[in-house]
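Of the protein chains in this complex, all but one are displayed in their positions.
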Amino acid sequence: MTKSWFQGLALGSVMAAAVAPAAHAGAWSKAYVVDWMEPAYFHGGDKMDNNGPGADCPDGTTKPVGWQKVFKTPWRSEADVKFYLDPEKRPELQRALRFRGPNYEDVWAQPWLAPDFGMPEVQSKVAYGFDLDDNPNTGGFTSPDGKVKGIDNGYYKVGGCWVSFRGQPRTSQRGIGINGYMTNGLYTIVIVVSGNEDPMNDSKATLAFYEAQDRIVKDALGQAASDATFTVKPDIKTQSLIPVTIKDGVIESRGAAEIKLRDEAWNGGTPSQMQMTGGKLRLALLPNGQLEGYFGGYREWKRLYQNQAINARDGETNQGIDMPSFYYSLKRNADADPDPVTGENRRISTVYSLRATPSFVMDPTGKRVVTAPELFDRDGATRMAAGQ
Amino acid sequence: MNFKRSLIAAAAVLLTSASTVVLTSCATDGKQTASAEAPSARGELVSMRRLTAAQYERSVADIFGKDIDLTGRFETEVRVEGLNTVGAANASISAGGLEQYYAMAASIGEQALAPKARDKTMPCKPASAKAPDDACATAFLTKYGRLAFRRPLTAEELSSRVALARRVAEQRSDFYSGLQEALTSVLASPNFLFRVERALPGKHRGDRPLDAYARASRLSFMFWNSTPDDELLTAAESGALMTKAGLQAQVDRLAASPRIADGVADFFDDAMMLDMFASQSKDPLTFPKYSGALAAAAREQTLKTIVDLLVTKNGDYRDIFTSNDTFLTRELAMVYKVPFGVGRGWAPYTFAESEGRSGVLTQISFLSLFSHPARSSPTKRGVALNEVFLCQTTPSPPGDVDFSLINEPNPLLKTLRSKLTAHATEPSCAGCHTLVDPPGLALEGFDSLGERRSYDNGELIDVTSEWQGKKFSGAVGLGRLLHDDARAPQCITKKLYASAAGRVIHEDDPALKDLTAQFTRGGYRIPAFLKVLAADDRLYKVPAARPAEQQPAAPTKVAARNGASS
Partner (left out) sequence: MNSRFNRRSILRGILGGGAVGMGIPMLDLFLDGNGAALANGAPLPTRVGTFFWGLGLTPGQWEPTKVGANYDIKRNLEFLKGGLDKKTSIFTGFTVKLDGRPSHAHWTGLAAILAGTAPARINTFDGMPSFDTAVANTIGNGTRFKTLDATPYNATTTSYSSTGGDNYKMAADSPVALYSRIFGEGFSDPNSGEWKPDPRVMVKQSVLSTVKDQRDALWAEAGATDRARLDQYFTSVRELEQRLQNELLPPPKCESCVVPTQPEEIARKGDVPTIVRKNKDMVKLMTMALACNQTNVFNYVFTTATSEIYRPGDLPVYHGHTHEEPVDGKLGYQPISAELAQVSVNAYGDLLKAMDEVKEGDGTLLDHSLVLGFSDTGWAKIHSIDNIPMLLAGGANGRHRTGQHVKVAAEPVTRVSLTMQQLAGVPVGNFGVGSMMTSKSITEVMA
């Protein structure tokens, strides 16, 4: 009985992740836990200043549109406005802000009922990401190193100046916030990369995203600890198998893929599915064993709006972002998936940055290490071979 | 009950002469006081051992139930000859400690007699909950006093507490409040806090047998590390325990109980100095995986491993150096860098040969306890291994030793091995380092936390070694060597004996050689050996004093030495 569930597992098929891999032919796999993921927003301002003016946002981060301005509706008197803007009446203010529609409608749920004051959008031409549509003449952004033209990142154009989004990588309030929720246990995303040639050079490898049932284990420094074991949550809505090639330790997607995984946390609520079409990915294996890079694709922009609107209380009352203006900006910058009837684009290009730490990933039974591309549905044994 | 009556008489006489005795002993060196040679009717007090924290906790759980919450600080344990249970015979209670014990006693009484717990605790129902009831108080204090003192209370011990209960009950119009205070007085008493052992008169100094209650306590603490239960005390009261058959019956009963796992676990916790985890720290920058919770799990892992091998499987003791069967949690698996399935909690695990681990020496507990906060220490590991498993003590380093070779960066001496080799060529150091470093160097494949590593400072680590004239490599080689080292079984025999007897056992102790032989003949099985030891008459004899024993034994080196070794 003491001969346990995975005696012998540590042999052969699973490589000790933190040890520099030796080049060898044959089946291999490596597993990671995502310890940082945030919208990839290029910061065009001063390195030390996440808020000051820059090429991206010439006026600095978005200034509040002003409550007096959004608050005044034809049916509200100046006295009403003054009453609600007294700091002692703050709890009432939030409610009053929300129901400011022409007939007391909830403008967070029906933003089209409110006027567009104009969301300040990114002005510069530099962004992280991919030329998702393989057309250098669309998108309008160039990579920071100038090598990739026609980068599509509409979501950055919309939100890049938002005070909580803007900043150097891993320093924005939003980045710290959503990753805090993740590393503190709200959800866990794991990655398994597998192939049959060599971990550093493989022409037909697969990268799999899974959601895990176990929380991230934080180490004494507050980072995700390495070498923890995670068990896959059987739910194909948060899983994807992405065909990749690996060259000198750089992983790149082979063609456009559908990318599905657990969405980023929105102000502490349990996130739902992130689903991208036309997705691309580029991640590098770092000498310290970690994995780092970007992935992107087209997301439904109405969903992105709704995710924010759930907690518009925070966006509007604490950050001064006018929700309806955000809505109009998303609609304006949507760049894919036209509605067959109206012709209006339903998706917007997005890019996320990602960092992951070596770990172990087990199948949903917790008894077998995942070493090959497969999906695990709720029914149990549903498995699909990778599309390679 | 004639016995009890005579006790009262003796106590009364002694009370009147006590102050004289005190002053006499104060004026002399204490060797020739009148009472030392004149055993009282209760037998002479021959040993007092302060309860260890584990013994206190287990006793309270056994007497009052496992749901009693203990909040308090125990006195620091004193380790002698590698064991707190031996040091306990040198330990007393400070003023600060007494406050802690008093507060714990009061809190136990409060919990045990809380309205919800009363029905379970009380052997009787008072006539009124608002008035004194001497009969019920007597029944209660007789029952719990006996379990706490590990013998029946004397008439005076009982009556003074019944009176206390009565007074307080009157004053507060609350029977249970009175009982609580009386119980506090029982649990703050030296008769509970110390294991007081008495001997009967014998033919000569080395032939005085312990009395039946001391016998019962030794048995109980040996097998369960807790206070004797009712049946054992009854056997002591009836005199059955003083007969060969009666003793054997109790030995068989105690050994057959699953609680023997407690006794074995606590013994190894003590012998392997795992309590040192409480004061250990690791540099978080170098070892971010280390935490208090990880340390607690590492301690538990080693104890689970040992109980599983020695008790559950009734395995060969020597296999603790070689067996790779163990238990892990998810956090421990992270340090061992192996996958961990099956949800939360503990799961059995067997290290593959390729992991290079070998028995308890390669668990996080041993590897990290005997290291520095940020780097490993072949010397600390070597000293500990010699002392814990082979009973070989290493002299302290000279006071003026120069550690700069070890501690300062040196481009020519990258690995600890090269630094140590340079350091150990100093003639004053070589004598000891050649004894302790070789086994420690074989464990250099594990860092200060116990994670596997191949490089030290960028240099490939060499884990080959030569010790006791034998060449070997790495932890696996070292484990095999220790497995076959005849000193190991002799050492554990000695420590089990010392722990049970509560005193230092010397190499020339006549029983030691014989006991070791029996352990060997029995196939190195610990439970079987405990039965042999417990049934051996020699365990229950007061030894003739040795000249050297006039001084309290020196505390154990490994524990006492802070940072003076590398």
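Note that the chains are named A and B in the order they appear, and that numbering of residues resets to 1 at the start of each chain.
Keep in mind that, in the parts below, contacts are C-beta pairs under 8 Å (C-beta built on N, C-alpha and C of every residue); 3 or more make two chains touch, one makes a residue touch a chain.
The shown structure was predicted, so the numbers you read here are calculated from the model rather than taken from an experiment.
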Which of B:Ala61, B:Leu98, B:Ala352 or B:Leu390 contacts the chain that the document leaves out: B:Leu98
Listed residues A:Asn184, A:Gln273 or A:Asn288, member touching the removed chain: A:Asn184
Residue among A:Thr73, A:Asn201, A:Gln319 or A:Thr365 touching the omitted chain: A:Gln319
Missing-partner contacts on subunit A, residue numbers: 46, 48-52, 60-61, 64, 67, 85, 87-88, 90, 163-164, 173, 176-177, 180-181, 184-186, 215, 217-218, 220-222, 268, 314, 317-320
In subunit B, positions touching the absent partner: 11, 14-15, 17-19, 21-23, 25-26, 29-31, 33, 35-36, 39-40, 42-48, 71-74, 90-95, 97-100, 102-104, 134-135, 138, 154-164, 167-168, 171, 181-182, 184-185, 188-191, 193-194, 196, 198, 278-279, 281, 284-285, 291-293, 552
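We adopt the following convention: only the chains that are shown with their structure count from here on.
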Distance from subunit B to subunit A - Cα centre to Cα centre, in angstrom: 54
Contact footprint of subunit B on subunit A as seen in their complex: 1-11, 14, 16-19, 214, 217, 219-221, 223, 225-229, 231, 360, 362, 365-369
Subunit A partner contacts - residues on subunit B that touch it in the complex: 284-285, 287-291, 308, 325, 330-331, 333-335, 337-343, 347-352, 354-355, 454
